[in-house]
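Take this structure, written in structure tokens, and hold onto it; I'll ask about it next.
Note that one protein chain is taken out, while the other chains of the complex remain in position.
== chain A ==
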């Protein structure tokens, strides 16, 4: 390991330790435990639930979706999946109970907004798949796998 890398790693470790000290010294142990549960819970949710769900989704796509449409479907799933995850707090509207009389917070129709976004993604995936199918139909030897 070069000295520069070693130094960089050392700086990182020190900053990390400072963060750990900040967390521990400013709060009650119960709060630190609660924060650790949220951080650890997020890791478990990702590593076990989300990752396995994506593996299953991959198998479903491979089994049900025609080969020519798989690329567009996967790209569409990446986009719509990201949009859906960042929308969880607003779709659930959980924050409305914190400030019940604030009408300027969470003041859109998020379900309608999400449906519009989903509609756009599905439409693009369909059109893209059809275009690819037509291209393959006209050039039967071009192969299915994108390069």
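Simple rule for what comes next: a residue touches a chain if its C-beta (ideal position, glycine included) is under 8 Å from a C-beta of that chain, and two chains touch if they have at least 3 such contacts; residues count from 1.
One rule holds for everything that comes next: contacts and distances are computed from a predicted model.
The complex includes a chain that is not drawn, and of the options "Cell shape-determining protein MreC", "Urea ABC transporter permease subunit UrtC", "Dihydroorotate dehydrogenase B (NAD(+)), electron transfer subunit" or "Molybdopterin-dependent oxidoreductase" the UniProt name matching it is "Molybdopterin-dependent oxidoreductase".
The missing chain, though absent from the display, is touched by one residue of A:39, A:56 or A:122; that residue is A:39. Residues 5-6, 8-9, 11-20, 22-23, 26-27, 30-32, 34-35, 38-40, 42-43, 46-47, 50-51, 54, 61-62, 70-71, 73-75, 78-79, 81-83, 85-90, 92, 94-96, 98-108, 110, 112-114, 116-117, 145-147 are the ones on chain A that touch the missing chain.
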